[in-house]
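I'd like to ask you about the structure that follows.
Let's turn to chain A:
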Amino acid sequence: MFAITVDIILNSLVLGGIFVIMGVGLNIIYGLNRVMNLAHGALYALGAYFGFSVVAVGGNYFLALLIAPIIVGILGLVIERVLITPMRKRSMIYTLILTYGLMFVIDGLIKFFWGVETRFIHLPEFMQGTVSLGSASYPVFRLVILIGIAAVVAALMLLLGRTRLGINMRAASEIPEMVSACGVNVRGVQISGFVLGCMLAGTAGVLAGPLFTVFPIMGHDMLISSFVVVVIGGLGSLRGAVIAALMIGFVQTLAEFFITEMAMVIVYMLMALILVIKPLGILGEGKFE
Partner candidate 1 sequence: MSTTILTTQDLSRAFGGVLAVNLVNLEVRDKMVQSVIGPNGAGKTTLINVITGRLAASGGKVLYLEKDITSRAVHHRVKMGISRTFQITSIFMGLSVWENVRIAVQSHLGGSLRILSARPSLGSVNDKTEAILKRVGLYKLAERPANLLAHGDQRVLEVAISLASDPKVLFLDEPAAGMSPAETDQVSELIADLGTEMAVVLVEHDMEVVMKISHHIIVLHQGGVIARGTPREIASNQEVKDAYLGGDDWAPLSNV
Partner candidate 2 sequence: MSNMEQAAPRSLIFERLGGGKAMWITTAVMVVILAVLPFILPNRFYIRLVNEIMIYGLLAMSLDVLLGYTGLLSFMHNAYLGLGAYATGLFMIHIWPESIWVAMLVGTVFTMAVALPVGWVQVRTGGLAFALLTLAFGMMFYTVAWKWYDLTGGDDGLMGLPQPDITLFGLKLASSGNSTAIYLFTLAILLICFVFTWRVIHSPLGAVLEAIRENEERASFVGINVRRYKLIGWMLACGLAGTAGSIYILYRGYTGPGVMGAFEGAGVLMMVLLGGMGTLWGPFIGAALFIVLKDQLSSWTQDWEIFIGAIVILLVLFLPKGVAGVPALFNRQSGGED
């Protein structure tokens, strides 16, 4: 029983952790740019594939964890400049549909370049096998990934809380006009936010790659889950996204363990219920903290 409890708790944390990174990324983009990025799941898949390729050409997993998000970030920059910038003054529905198209393009490109087969990211020797925690045991690599998730979240907190860019981002999600009137290039901040969000999607992809394996449409379900997280947490609220992500991670894992059949229905019901009580999500709209 102890072993199962340990399994469930750690699994929930791993799943919730991936949701955290995805949800926070979506919310940073939304909070700064008022863009709900439907291509976020595709970027996540892209991150996983770049991670796979880095390992495949001889790099190790940690190098992949470093390089893949950077490549996805650069791609994010291109996307922002070429596609999102012209849409700034348009209604949000257009960016929704535009990023939906982008999702298809990225999905297609993944298939074009990497083929359709499932890929496995090979992990370093020490990450294989299990570690025993009392009477329970748990895969080493999952623990490493959990630590990786924690490190990413910590780095993000440092970035947003302690750096000039982080302060600018938080301010720009509140009163962009005043940020600009304080002498900060607010467009630059918004673009950085977009790129950061994309990098987070890429990071989540590399982290999730060894967990769920790498395959072309891996981003689809993750996108929906990220949506659920963002909506429950409150649009644009980073803290809300973290709370919601962990909550969904636990609810989903528990529901899958105990009832299997309608696990996701429980998750959606929870979302509907929360929204009926708090239409703006747990932490309301537009809070960027």
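Criterion applied: all candidates are chains of the complex that A comes from, given by their letters.
Here is the rule we use: a residue touches a chain if its C-beta (ideal position, glycine included) is under 8 Å from a C-beta of that chain, and two chains touch if they have at least 3 such contacts; residues count from 1.
Being a predicted model, the structure only gives us computed values, none of them experimental.
Although all of 1 or 2 belong to the complex, chain A touches just one of them, candidate 2.
The residues of chain A lying in touch with candidate 2 in their complex are 36, 38, 83, 86-87, 89-90, 92-94, 97-98, 100-109, 111-112, 220, 224, 227-228, 231, 235, 261-262, 264-265, 268-269, 271-272, 275-276, 279-280.
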